[in-house]
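These notes concern the structure reproduced below.
Missing here: one protein chain of the complex. Every other protein chain is in place.
Chain nomenclature is as follows: A and B, assigned in order of appearance, with residue numbering initiated at 1 for each chain independently.
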Amino acid sequence: MLGHAACWLSGLLTLFLLLFIVIFLVIKGIHVISWDFITTNPKPSLDQNLTGGIFTPIIGTFLLVALGTLFALPWALATAIYLAEYSEENLWAGPIRTGIDILSGVPTIVFAIFGLAIFTNPHLSLFSTMVEGVTNAKAFGRSFIVSSITMAMMVLPFIIKSIEEAIKAVPSAYREAAYGMGISKWRTIRKIVLPSAISGIITGVVLGIGRIAGDTAIVWLCLGGSMTLTGTQPWWQPQNWLATLQNTGSTLTTYIFYSSPAGEGNSPDKAFGAGLVLIVIILALNTLVDYWGRYRALREE
Amino acid sequence: MELENVSMIIPEKASSTTGFFTRPRKPFKERIIEKILLLLTILSSILIFFVMFFVISKAIPVLKASGFSFVFSGGWDEIFSKAWQASADQPVLRFGALPLIAGTVLTTSGALVFCLTFGLGCAIFIEEMCPAWLRKPLKSTVRLLAAVPSVIYGLIGLMIVVPFISKHLISNELSLRMIKICALDGTSLLAGIIVLSMMIGPIFIAMAGDAIKSTPKKYKEASLALGLSHWRTIVKIILPAARNGIVAGAILAAGRAIGEAIALSMVTGSVANLPNPAHGLVFFLEPVRTLASTIVDNAEGMSVAACESALFACGSFLLLSCVLLSSFSRIFSGNLRTGGVSGK
Partner (left out) sequence: MENNGCKIKVKNLSVWYKSFQALREVNMEIYPQSITGLIGPSGCGKSTFLRCMNRLNDLVASFRLEGNIDIDDNNIYKPETDVVMIRRKVGMVFQQPNPFPMSVFDNVAFGVREHNPKIKKRELEDIVIDSLKRANLWDEVKDKLNVSGLSLSGGQQQRLCIARVLAVSPEIILLDEPCSALDPVSTAKIEELLFQLKSLYTVLVVTHNLGQARRISDYLGFFLNGNLVEYGKAADLIVKPSEKSTEDYLAGNFG
């Protein structure tokens, strides 16, 4: 009976802990959130009231997510399609798949220093802009483009696995019907398999987006900690877009890190506000995926 | 999805003009596409392997110069600042990462202990004991918690756990006593373990719960019909049968814990200190640093080649341990259903 009671205790304890975390975050963060908060830029200031909002971090998160997915998706799609559909005759597929599996466990911090180190190479300098006042070879290295590429590499194994699973889940009956009608393999894939697998593919991509949005290590090292977008201002004008992407900025995650006592510590309350916004975004993504999956499953019946 | 659309995409002419019984060669376009896909696949694999290669090769200068003392000696902070200031033709290459490795091992083990006790109990509770109306919401909550970014756990740790430790567990005289060794301000091994447990707990609970749920019902029925209590059935039949899945979950959680950089950097302190077990329970209150959080803390040093190499050395350790853990986990999750059950 002792074991029984211990399990009940663990379960209820966990439940309370969960609720506590959620409630704490909401309480601490909610009074900071306002329309102003979301639409103003952060400003450096020691006075809590003047530290501004989280507009540029939100833009930063959005930019990273968009670019990172853009860079990762074509590779991931191609690799997943190949592994799922073409690789029976190829001996390489096994080791490649194993390698991808194993590497999906590599911590993001390793990708972060990789990104930081490799993009300081002057040959790759078109991806970032020179840091003022630094004269040695390591003058470059931090920008949105750099971070997006690094993010894409980090999230690549994960998306490959998700898409591959989605493709494999398409019943072979569909393929056999198509081949039996004399349709070539690639057309079958393009017109039948991929559309069937689309919900699984979208799920994988959305989960990957969640990963990108929630990652701090790569952003902190490869994007720098500047509160505002440091490209040519005003950043929203199309002629300045490239410059913006070649410069540093911040995302919600680094904003939280920066505003907490671990960073500058100027606005811990704002950190909670940003944290709340971030959690809402990620939870929304995950819940969306859940309901989308359930909706599709019901429709299939 | 309907297959009626298929008829619209049959090409108008046959792509092969060979006879009825000869095997037609794959059409040219098909082969091109296959080759392109293969190329992209190889490229993305090369990319991934290149990362590994790069990290390890950058680490070699420091690893070669330090040899085994990288693992067995300490003094990271002093060496790092010396290396930062040293001139380029006289680089400091002998680093000692013992406190960092110890920090990683200690925080991860502590978090695993939590997982395998409270976490497992919680998984058993969710799958076997909790009332039916509670099960789904609880499982969804656990899974959503596993998706929360680590920086938020770090924030919670920093704003709740660390002040709590500092106020209630560290008295003024204790800080004074320890002042020669390190500063006790709440950022500590204990805080690291707590935050890490919060982070990897949900992941482990989800996987262990899945393993428990997928044990065949017939074993449970047979055991109960023999007159065993529910608890004994869990201990003697269900858990052994779920063993492989549980171990796979623990390995996955451990991999996540080892690589966690940001949250731990926020709560374990900024000193590469090796906690001394001789201090008794104060051991848990001392600050530590892990391999991963060191990379975050010392990232500005990347402009000096020696420091960069040292950080990559830490990264290599992380990389290799995570790769090893991933490999082990594949062994266990490959046989998810056939756990080992002994009658004894």
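We take it that contacts are C-beta pairs under 8 Å (C-beta built on N, C-alpha and C of every residue); 3 or more make two chains touch, one makes a residue touch a chain.
This structure is a prediction, so every number in the text was calculated from the model and none was measured.
Colleague: For the full complex, can you list every visible chain touched by the one that's not shown?
Modeller: Per the contact definition above, the missing chain touches B.
Colleague: Of B:I126, B:I165, B:I237 or B:V282, which one is in contact with the hidden chain?
Modeller: Hidden-chain contact among the options goes to B:I237.
Colleague: Tell me which residue among B:F54, B:W84, B:F164 or B:Y219 touches the hidden chain in the full complex.
Modeller: B:Y219
Colleague: Which listed residue (B:S140, B:S171 or B:S229) would be found touching the missing chain in the intact complex?
Modeller: B:S229
Colleague: If the missing chain were put back, which residues of chain B would it touch?
Modeller: Interface with the chain not displayed, on the chain B side: 132, 216, 218-219, 221-229, 232, 236-237, 241, 338-344.
Here, only the chains that are shown with their structure count from here on.
Colleague: Distance between chain A and chain B based on Cα centroids, please, to the nearest Å.
Modeller: A distance of 17 Å separates the two centres.
Colleague: Flag every residue of chain A that touches chain B in the complex, lowest number first.
Modeller: Those residues of chain A that touch chain B are 1, 3-4, 6-15, 17-18, 21, 24-25, 28, 74-76, 78-79, 81-83, 86, 90, 92, 96, 98-114, 116-118, 120, 134, 136, 138, 153, 156-157, 160, 174, 177-178, 181-187, 191-192, 195-196, 210, 213-217, 220-221, 253, 256-257, 260-262, 268, 271-272, 275, 278-279, 282-283, 286-287, 290.
Colleague: For chain B, which residues count as touching chain A in their complex?
Modeller: Interface residues on the chain B side: 1, 3, 5-7, 9-11, 14-15, 27, 29-30, 33-34, 36-38, 40-45, 47-49, 51-52, 54-55, 58, 117-122, 124-126, 128-130, 138, 140-145, 147-152, 154-156, 158-160, 198, 201, 205, 230-231, 234-235, 252, 255, 258-262, 265-266, 292, 295-296, 299, 302-303, 308, 311-312, 315, 318-319, 322-323, 325-327, 329-330.
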